[in-house]
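Some chains omitted; the rest stay in position.
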């Protein structure tokens, strides 16, 4: 990957400049600060700065003088209590800033998370690099016939070459046209702000993205979910790993209560109570829609017949 | 324009269904509710719903029982006072919802206004139409050599045909490739969510956009500004006309105090005081940067020599 060699030295020099600070820190996150974690074929995620750690969550919940107490059992208990009861404000007390490189079509989904700060590389002011996302063959999913999303079913092998060919050719052509419109010396040609509009949304952009821990957890819960497009899942999963380094206690509680938990409706709770009373339940008598019934069976690992 | 005939009947039938309501209304806005205002070659802006009017601003400022008082001189005075002193919260009490069709590269600038609600047409779930923004020849601006934006200078005539050719060909090719990847019946081909990534950002999308009056004024002040890209200016100007219909008193105050006013720095205020005292001012003695000096001369219509 081209970018690795390019910024390798910058990262190295940044990691050599050690400062003394009185601020609370996260040891595991310091170990990877500025480092580049590749995602997709040309993308990456880097943590550039952060504020707070698990103790900051505890401190805010306690609103007491001084620092949060040590990671004793009672801190763990408090964080788990907050997560369980969705007492969310203390999780806003941690903040993190990423440097991210991603295709524009992913960026368009990402930006819908509004409670964050963003500064994006501007294609009005600068020329975009010739880097496009081209999926790996195994990620070329076919349109589902049963629902409206990509279904996880791979394309037949015979189709894959054709698709990859089109994607490669399409982005190549578009970039040539882009350069031609800009003119050789990028002066006196068409303005950059207009020329870029001919480029496909598979081209890479990059941005700084700053967000608090609470909103970051919401991002992960929505975008690491299996209903999200595979490409943004890849970013969300990488970010989840970095959160785990940063605030391990919070992350564990998030996983247990939020990510791997489930919300059940009034009707579904009634079904469970019936089962506990030894009653037989069935789709027909459940009052649920087919879809809800299937989801319900899936959550509880029971047969959906 | 294709879309006009398509939705003409819908708009007509919507405009025939008159309801009685106790809510305050804006007569001039009711006259154009649901109607389509074309922007660029295939885009449009439509007002779909609204809440409040100039009286709602006054009412909130007065926080008194009952409705805001009639549009007497004192209401005008109060609204102008609020605008002048940036007492902004009463302007949040009005809300408006638009239906907008716009190219993706414009949508990407637009969405940076975070304090709004958006539902966009989804290219994961539905196929995009074959509609791309192709500028009029007179809007093909050249890259500026002095700054980094499109400079307002038109391309030489000889270049225009070439550029238009490229843009037309580029979008045509991209759409053909899109359709080929999707497969003829849109089933079993590449998933829509992947196929769309080959489409350029000049393709049109559409969304519902709901925002309060205060944030809408901020949007207009930034996007109707001459530093914004010409294409988004066109939308902002159309929206400004609709605001004027909706809340005429507020709009007039916005224009006088905000849009056509200027913020001057401490140093610039000192220069005006000096001028008023009969002193001679010059760039050299001003302490301003060249850029600030030019802006200053521009605002006060004085020669910048």
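A and B are the chain letters, set down in written order, and residue numbers restart from 1 in every chain.
Throughout what follows, contacts are C-beta pairs under 8 Å (C-beta built on N, C-alpha and C of every residue); 3 or more make two chains touch, one makes a residue touch a chain.
As the structure is a computational prediction, the values presented were derived from the model and not from experiment.
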Taking the 2 displayed chains as part of a homomeric complex, how many copies does that complex include in this file?
4
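What we mean here is this: only the chains that are shown with their structure count from here on.
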Between chain A and chain B, what distance separates the C-alpha centroids? Give it in angstrom.
30
List the residues on chain A that touch chain B in their complex, please.
103-105, 108, 111-112, 114-115, 118, 124-126, 133, 135, 140-145, 148-151, 155, 159, 163, 166-167, 169-171, 173-174, 177, 180-183, 186-194, 196-202, 229
